[in-house]
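The complex is shown incomplete by one protein chain, all other protein chains being positioned as in the whole.
Order of writing sets the chain letters: A, B and C. Residues in each chain are counted from 1.
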Amino acid sequence: MEEIEVHELKKVKLNKPVMIEGLPGVGNVGKLVAEHIIQELGAEKIAEIYSWHFPPLVLVNDDGTVSLCKNEVYAWKSKNLDLLIVSGDQQSVTNEGHYIITETLLDIAQQYGVSRIYTLGGYGIGQLVEKQMVLGAVNDAELVEEMKKYGVEFREEEPGGSIVGASGLLLGLGGQRGIPAVCLLGLTSGYLVDPKSAQAVLKILGHALNLEIPMQALEDRAEEMEKVVERLKEMEQAQIPRIREEELGYIR
Amino acid sequence: MEEIEVHELKKVKLNKPVMIEGLPGVGNVGKLVAEHIIQELGAEKIAEIYSWHFPPLVLVNDDGTVSLCKNEVYAWKSKNLDLLIVSGDQQSVTNEGHYIITETLLDIAQQYGVSRIYTLGGYGIGQLVEKQMVLGAVNDAELVEEMKKYGVEFREEEPGGSIVGASGLLLGLGGQRGIPAVCLLGLTSGYLVDPKSAQAVLKILGHALNLEIPMQALEDRAEEMEKVVERLKEMEQAQIPRIREEELGYIR
Amino acid sequence: MEEIEVHELKKVKLNKPVMIEGLPGVGNVGKLVAEHIIQELGAEKIAEIYSWHFPPLVLVNDDGTVSLCKNEVYAWKSKNLDLLIVSGDQQSVTNEGHYIITETLLDIAQQYGVSRIYTLGGYGIGQLVEKQMVLGAVNDAELVEEMKKYGVEFREEEPGGSIVGASGLLLGLGGQRGIPAVCLLGLTSGYLVDPKSAQAVLKILGHALNLEIPMQALEDRAEEMEKVVERLKEMEQAQIPRIREEELGYIR
Partner (left out) sequence: MEEIEVHELKKVKLNKPVMIEGLPGVGNVGKLVAEHIIQELGAEKIAEIYSWHFPPLVLVNDDGTVSLCKNEVYAWKSKNLDLLIVSGDQQSVTNEGHYIITETLLDIAQQYGVSRIYTLGGYGIGQLVEKQMVLGAVNDAELVEEMKKYGVEFREEEPGGSIVGASGLLLGLGGQRGIPAVCLLGLTSGYLVDPKSAQAVLKILGHALNLEIPMQALEDRAEEMEKVVERLKEMEQAQIPRIREEELGYIR
């Protein structure tokens, strides 16, 4: 095994696709959106990325089989819009790995002639979110005005100084390669998987891509989560805070 | 010293051997089983693996000599079954080392034409185990039914999402090389060396290999441990929890 | 991306310049002084240094754009004195990165024929500073007497055994290349960004370089900080210690 390996599963031809990245992170917002899009559009997996910068473990699937930690790239074609969607079960656990994996994602982006990158994530505020909101960051000042039109908020003091991991580095390192890129961060508590925040991000992304994506699955999940939150609030009053960790279990 | 070095001690010819891996881990279950098999069958050491991904220390033996941290490969031949058994005093302490050492074990497996791999370990449940049980994971869905016949349990929610270290990666990376592999995890508290859990794993492994291995040594050790557990329970009542660490001392 | 990359933005010709390093650190003293000099003299950025030894994140600027973590080199020319000023938003987060980045800074120093290096930092004493003071360390014993003339203090028991990061290694590794280097450490509490300590360091550096640099901006900032300290003292009495972290927020 090399330090990083790209296993190409399928060759596709795409027309200046937009890349969407949603890897695990705060509230799992980015991953929820990316997986939702993959499922709703029926996007096709074209590549898997393995690296010893991922955790040294395998994940056990429901059928008893195991999977190595990996990132995955999906493709989707339509008349007006082609997409490359990046998701996965892990991000790098080493400092250098974050840089190396992001560069590999950018190599793939360039290979397919990507015209723009959207990176998706959550912005944890440490308390339950009253009003959904999506904060933005860009690697090209000209993108700010366009994004504001879609409802993205830009605040001088937010998103608080830094964006960690692939969602941030794709903008920074992408800028060095001249690829315009936008990061969309849904406000989230940071304590729970947050499909509601994911809905807010997806709505704006749909706007920006002029693409309608059914929301029902995310809405159902948000409702389920709502019940968890209700239970949490009750338990908090009863002082049994343990469930929090279990809910977050699979995100790490 | 290279990053990883294989010192071949002896050349042997094996007929499609089965590889059994039992390295230190939760409850030391895997290592107990592997060492028991090596001893009972009189398997022969054929290789030692050294790496700077092992801890930077030497172990002091009872006669005052020291040993570098290493993994070891033993071979055993019989009319119907040949074995390659992997044990050792340590696993990697770096992220990347886990991948590199596992790949080296797979290189050895392929060199000897291994037909299947069994990796052994413990699955810690955080409390004393009432009923012994062995959970399974595989790298080929077809193995599930076969394993169930030997008494292995497969549960959708267990073994809890991930298998860390060589026991997991041998399945994941082995699958990439087309080597069928099974992980057997004995339920264990996770607090103590657990020869009872090791017995449960060994019993199922014996079934699967159609190989009878005397159990007495493990049984004796289990009885000794039973006494430790009794003492522990008494001490817990008397609130002197310190002995726990000492018992676990040599596992790290 | 390579392990470390120097992006040269501009070629300049300098006459035996003095290098001044002020990267983030205790009280942010070094960075405050370096940035103040860059601004007051209108120094010109000539190079950026990127490395995967910096944290895997991007910083979000006030206009919504992002920046990769980097170190920067500025140049300034005058009739009697040329300067190379090193600043940046981060230091290495890995052990080896500190050595590698420092060697890169020294490569640049040698390329421009640097005649001396001043590294700037803070020396945290764990309590509010009563009397401003600048402690020194050198990589050539002959520099001690010269530095004492400018008001630098040398104490047998201070600065407490070691100087961590670029400010220290530029002296150590610079000495191996025969470049004379001085470290100036302003006494500071270590709890807060400390423009007052920065003023003390700047004053001595100005002496040493025979260069007058307006202090007003640092003085204004020190006054602002003074108010924060006052508030802190009041809050401490009222037992609300939280603001401390916020003030330090952007330093990490």
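What we mean here is this: contacts are C-beta pairs under 8 Å (C-beta built on N, C-alpha and C of every residue); 3 or more make two chains touch, one makes a residue touch a chain.
Model, not experiment: these values are computed from the prediction.
Undergrad: For the chain that was dropped from the view, give me its touching partners among the shown chains.
TA: B, C
Undergrad: Which listed residue, C:I163, C:A200 or C:M225, touches the chain dropped from view?
TA: Checking each option in C:I163, C:A200 or C:M225, the one touching the absent chain turns out to be C:I163.
Undergrad: Among B:L9, B:V58, B:L128 or B:A141, choose the residue that contacts the chain missing from this document, as touch is defined above.
TA: B:V58
Undergrad: Which is it among C:G30, C:G88, C:G122 or C:G136 that touches the chain not included here?
TA: Only one of C:G30, C:G88, C:G122 or C:G136 touches the chain omitted from view, namely C:G136.
Undergrad: To test your reading of the contact rule: which positions on subunit B touch the chain that is missing from view?
TA: 1, 3, 52-53, 55-60, 62-68, 93-94, 249-250
Undergrad: Take the complete complex as the reference. Which residues in subunit C touch the chain that isn't displayed?
TA: The list for subunit C reads 92, 95-96, 98-100, 103, 136-141, 144, 154, 156, 158-165, 168-169, 171-173, 175-176, 183.
Here is the rule we go by: only the chains that are shown with their structure count from here on.
Undergrad: Out of curiosity, which chains are bumping into both subunit A and subunit B?
TA: In this structure, no chain contacts subunit B and also subunit A.
Undergrad: Could you label the subunit A-subunit C interface same or different, taking same to mean over half of its residue numbers are used by both chains?
TA: different
Undergrad: For subunit A and subunit C, what's the span in angstrom between their mean Cα positions?
TA: 37
Undergrad: Residues of subunit C touching 2+ other chains?
TA: Within subunit C, no residue touches at least two other chains.
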